[in-house]
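All protein chains but one are shown at their positions in the complex.
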Amino acid sequence: MSSILAWLPYAVAGWLLLWGLYGIVKSRNLVHLIICLVILQSSTYVLLLAIGYKAGAVAPVFADMPLGTPAVDPVVQALMLTDIVVEATVAALLLALAVQVYQRAGSLDPRELVRLEG
Amino acid sequence: MHLAPWTVALPLACAALLAALAEKIPRTVADLLALTVAAANTALCALLFRETRSGPVVYWFGGIRPRQGVSLGIDFAIDRIGAGLATLSAVLIFSALLFAARYFDKPQASFQALLLVFLAALCGFSLTGDLFDLFVFFELMSATAVGLCAYKSREVGPLQGAINFAVTNTAGAFITLTGIALLYARTGALNLSQISRMLAGRHDALVLVGFAFVCLGFLVKAAIVPFHFWLADAHASAPTPVCIIFSGAMVEAGLYAVARLHGALFATPLPGFRPALLALGAITCVVGAAMCYAQRHLKRLLAFSTIAHAGAILCGIALLTPEGYAGAALYVAGHGAIKAGLFLCVGMLLHRLHSVDELVLHGRGQGLPWLGALFAALGLLLAGTPPTAMFLGESMLHHALREHAVARLALAIASIVTAAAVLRACGRIFLGWGPREPDAPGGGESDEEPETVPARIPWSMWAAATLLLAGAIASGFLSRQQASKEAMRMLDPHAFATQVLDGAAPSNPEAATPEPLGPALWHSAGTAAGALALAGLTLGRKRLPGALRRACAGVWEPFASALRGLHTGEVGDQVAWLAFGAAILCGAMALG
Partner (left out) sequence: MRLRLVLFAAGALGLGAAYFAAARGLPPVGGYSGAYGEVLNAVSVGERHATDVVSAVNFDYRGLDTLGEEFILFASVLGVATILRKQQGDEEDRDEPAWQARQAPDSDAVRVLGVWLVPLTVSFGLYMISHGAVSPGGGFQGGVVLATAPLVIYLCATAKTFLRIAPPWLTKAAEAIGAGGYVVIGCLGVLAGKQFLENVLPLGTPGAAWSSGTILFLNLTVGIAVAAGFVELLAIFIEEVLRRET
């Protein structure tokens, strides 16, 4: 059982990545597509945090903990913070584009938006 | 005081200032401020280029130097080719700002602010020596590029282009991040030299897949088939000054990252890397060239030609030899200036004649002889005629690929067909030659909204285009031997790691003397002749014997319509191709 738990986070990260991609491929609504992209981005958070985790360790904050207490990896958490900001900004840009598209085309279906092809 | 951090800090500070002061300062002041900062950045990058003549330069941010060989901070590990790419980016952004000064009717400080942030991102990307920092600057490039791409979008077409761009590039970027996480799990490091030390030649599945994932985002940015579908849409959507940076620096930055990463992380070629990327590069050359020839929207035509040339550059990188790397670097230097010049010519056409459709413009350029001459000159230079760095790079690439006949053929096809497309457009627009029917089946009239009231072409546009032409010719004086030397340094992770982590002096490899240019001159003459012949044949096809015409059409038309049918413009298809391509890449690297 513990061996399954030891690999489960990696499997979840891989599953989210593939599911996000699947959602984008099959999407019929731009907002749904953007959410699927966010899911894809979330898979990296799960992966990063799972990689940095140490069993029995505390958070890397030593305000109330003596120095030398085993703590998890702070670098992956810092990387994740950066990624969350990137995700939020990309989502904001895409949602703005979706709002503008809806205003111009009256539809959010990607298939009806094709003006550039070939 | 070291120059390196200012290449990033200066444009960012100026962008913040411009965004804050937007409406309060007159337009000319904003233009001058942006141009001055861009020029200053060009000077900084050029100085860095000169400083790296004797070897790479390392700058540690925050004064956080490595401790006992473990790096704790972020560094700029500047090698000459990276500094060269940064200089190219700065020159292109300066030209874009100059061109845009009179391009938009309404003042637009946010446009200049975004361009300056883009400049900072490109410089940071080219100079950094840290893997996650590379990702951050990569995402900064993407965010500003989407904003710039959607800049004038009030029609659905440009919005579609921007959405395709944003979705595919973000999907690719986060697969890259997955790869970075996998490599971090193995090595516990983010600094490139540190990673190479920790890997120490043990390449198991984790490292191979991790590296393949990392390269994926950069290959998407580099518009390599099958990740290329977004590029033409983005170019058709973006305003012309932005297109020059996309084609001239952004795509090349993705290729540079792939080259840099393999060179910095692995001393011996990864199994499967060379055949996989050579195959992708060759396919990209052919698909890009064919799609280029089938276009009538001038910007899409040039975008597909960029894709074809990106394939050529990738072929050079895939070889993992100093000659291949050096050839690719010189090719990038020449191609950037030439392609940017071509886009500016299209921008001038749009400004003056209000269209970018080749057939709509049929013969309407006859009153613009100087523009026509510039366009034709750039078209010939695109075929690899001397004296540009593209000529030098192409000759080196052909010599480096001497054992890979298929790749050489693909390269030749790319050069001839893309130049022929430009010359054909030139002949049609400025001389009024050629039939008024499209050259490929499918695709009706495709045009774009002009960005300005039609008027005489202002001096700022001429200045920008001439600057780029001059830059292209000046690039022909770059030294091939120096480029080979830099490529050898780029391919030596051990020496680089000792310099970055232990503070040793840079290595001083002995570069091979380059091949004599005689055969290369014949070769480029052949390419130019081939391009002229193909363009001439296409324009004059009504005069060909019927049987020949039908035979050519029988081969070309099904191929072109099949290819065009694959380019649906729907984002779902593009992401499906991305997944497929990613699987192919991982599979090829695993099996190699």
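In this document, chain identifiers A and B correspond to the written order of the chains, with residue numbering beginning at 1 in each.
Convention: a residue touches a chain if its C-beta (ideal position, glycine included) is under 8 Å from a C-beta of that chain, and two chains touch if they have at least 3 such contacts.
Quick caveat, the model's predicted, so the values are computed rather than measured.
Check B:31, B:79, B:139 or B:233 against the missing chain and you find that the one touching it is B:139. Only one of B:210, B:254, B:327 or B:365 touches the chain withheld from this view, namely B:210.
Considering B:62, B:201 or B:545, the position touching the chain not shown turns out to be B:62 (whole complex). Where subunit B meets the missing chain, the touching residues are 1-2, 5, 8-9, 12-13, 15-17, 19-20, 22-23, 59-64, 67, 70, 72-74, 106-111, 113-114, 117, 120-121, 124, 132-133, 136-137, 139-140, 143-144, 146-148, 150-151, 153, 182, 184-190, 204-210, 212-213, 572-573, 575-584, 586-587, 590. In the full complex, the hidden chain is touched by subunit A at residues 3, 5-11, 14, 17-18, 21-22, 25-26, 50-56, 59-63, 67-68, 71-78, 81-82, 84-86, 88-90, 92-93, 95-97, 99-100, 103.
Heads up, the rule we're going with is that only the chains that are shown with their structure count from here on.
Interface of subunit B with subunit A (complex): residues 132, 136, 139, 142-143, 146-147, 150, 153-157, 159-163, 166-167, 170-171, 174-175, 177-178, 181-182, 184-185, 190, 232-233, 236-237, 294-295, 300, 442-443, 446, 564, 567-572, 575-576, 578-579. Across the complex, subunit A meets subunit B through its residues 13, 17, 20-21, 24-27, 30, 33, 37, 40-41, 43-44, 47-48, 51, 75-76, 79, 82-83, 86, 89-90, 93-94, 97-98, 100-101, 104-105, 110-111, 113-118.
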